[in-house]
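Have a look at this one before I ask anything.
Rather than the whole complex, this shows some of its chains in their spots.
Chain lettering (A and B) follows the sequence in which the chains are written, and residue indices restart at 1 in each chain.
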């Protein structure tokens, strides 16, 4: 069987090593040249009770030769390490799905614990599927018996046995992964050996014993030539910031406080002290952003990273950055809300908070990333705008792309655009709030620079001098200047593009990290010959200058987002005469292509 | 920008900005700013390498009046902003001006954490035991029972003792000064800047409008000699109008004795050691209260310890060379070629 793309889901207890198995498989397929998209999905307890549905940790991968825009709606292959893992996924399996599972794990007890009324192997509920019910536990044990390992260590190799079956299924060569074990367990050759044996044995098991399913092969994808690596959105965000800081040339500062699902950006950056970056784990989110504002005043490219509830705490300080017109990158990796909400789930419901969540008229720039890999570019762009326009920039990503991974083409530093720092050396003609005539941007002076001493603050300041001023007309003027400065950012960003013909009936509008999934749905309908086009926004405030022009070409516009219509509402305020329909889901999960297609078809027919 | 060469030492006046000071006539803040300006001159600091950060409050207007770099931030967050400034550029001399409300109410968390981390900066705590700017509500340092706009029937909570809170947070430098003693103020500010790490200076400041004379019993001409013990490192803890009172230990308590009475001689009096790691006596000194005890003034604790900013930059140095460039790092690990 030769397929264009396959969705594989690994599911097991938190201790079953599903994320590792998934990552190894991803890496192997990426090397082979497939397009990849991944989506980890873990419970919010650290170790929820083993063997229960609540404790199941998942890792979904979509691999293909083309058209991989998302981790996929539903798995073609499910790896279920125990009954609970099966139970957690069974309602979402398409009929022909292949299930790889550990027959040994289906004891009476564990079947009950998983919440099955009867044994699924006996009640016919698996009859729609192709099942590989390998005795994974016992075979792993047997194959490793001679190594003299303790039981715990042996059990830890079950995931590699399972992976072996998968490698067989996809005709994947084992060498790279075997080499990986040698490297990873350098210090413990027995463990390395055990993993290698388990992988090999699993693969052999597939080849020798099980003939029910035919193996699957996927051709390599057509990609721009270059060097690639798999990367998660959070890691890519960190790297984009590193790259931007080098372009700015004034040092990078991160002030942050841990919060799911944003913490990995921090974890990644803190590994790179070799690059001179300053990392400050603050006592709370407020100290995180305030230290960053201090570092920005002191001349560093300053960043703070967080998620929704942390963002709420930062809003007062964001207002200070708006007032003092200091560059600042604020990354919000959105999760399910409101309040503590669903910390490990994905959502796009912090858009209004980003746009409006401050006291007073306090305009700033809001942008968003679309995919795990392009988090690199958007983090870079956030820093560029912050510095070149002397403003805080909010970068919205979301759990779904932050934890998801895909291959990223590695860019050379030399090929990245330069960032123009608003330096000043002419003391005579300078004043703290003197502005560039065209961009309205003030200068960024580093304390320590002789003869440029000045004071800034959160009280309204006088135009040009920045001295505290209570003069009504001055306030009116400053309110306008701050708003205009942000509007003019639109002069220096690319125009919005869309995919589709001008005469199309329906324009699908998206933003942020649901890009890939929505694109996938639109592409399929286009292939079916439907009159449908798609545009996804990364620049949210201000919008690209041709936004209205694009909108006016279409008969119908539908805005798709994982919230109750926040972007749609914003667009209504911006373009009062244009009609926007909405498609919204707020269930903590990414969109599904099939739901989107159904909605679009409905709209296309209703026209 | 051109340095015309020749260092010409600055005097206190050079540190005054061109902005008119707007504190009430008679406010204790006036003396404090003079002392700070004097200390900066005495220390030979330059305007451009000095940064004043502040939160919000009457006292937090401080940066506007200094011809240095300055940042008037938001209420309670000055310590966090100053931390960022110092880490970003450790060459700067960083000062924080903050009221008792700013640092001990809304800013309490940053206050204790910046002390714990020992970020190298000078914190001036303007303790007038009241919220001045918002026109007179009690603060976390107001004495129990005080009647204010927000406590018409008297407060029902005990105040923080800034020194005790700071020492409980791991403070390595704590000093206390009344706003009326410009000489001691200057001396203490000089010592605070010389100390590497966070130096906390509590100034007993008078708010003439909303809490007038709250420190009067300590600072008035008539009573100050008897009610203040001005500590000097290496010197005996002697005070009193006649310089004949002193402190001795009595088990785990302090006791006031009179030299020449009951066989007490000068050599019995405790000698102040600001630099000892052991903080027991420092806490006892910081927590002395009238009427039975004098209030300890001057530098109570001044102990060397690694600073956060320095350790951070050391750690950065220790990591140097792991990769030679970002390009190299981007290409490290599992990469693959597409042709």
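Just so it is clear, a residue touches a chain if its C-beta (ideal position, glycine included) is under 8 Å from a C-beta of that chain, and two chains touch if they have at least 3 such contacts.
It should be emphasised that the depicted structure is a prediction, and the values quoted were computed from it without experimental measurement.
Recorded composition of the complete complex stands at A x2, B x2, labels matching the chains displayed.
In the analysis below, only the chains that are shown with their structure count from here on.
Averaged C-alpha coordinates put the centre of chain A at 44 Å from the centre of chain B.
Of all residues in chain A, those touching chain B in their complex are 27, 30-31, 33, 223-230, 239, 242-243, 246, 251, 253, 255, 272-278, 280, 282-284, 286-287, 290-300, 302, 316-317, 319-320, 324, 407, 409-413, 425, 427, 446-459, 467-468. Only residues 1, 3, 17, 19, 46-49, 51, 53, 56, 63-64, 66-74, 77, 80-89, 91-92, 109-110, 113, 312, 315-316, 319-323, 325-327, 329-331, 333-339 of chain B touch chain A when the two sit together in their complex.
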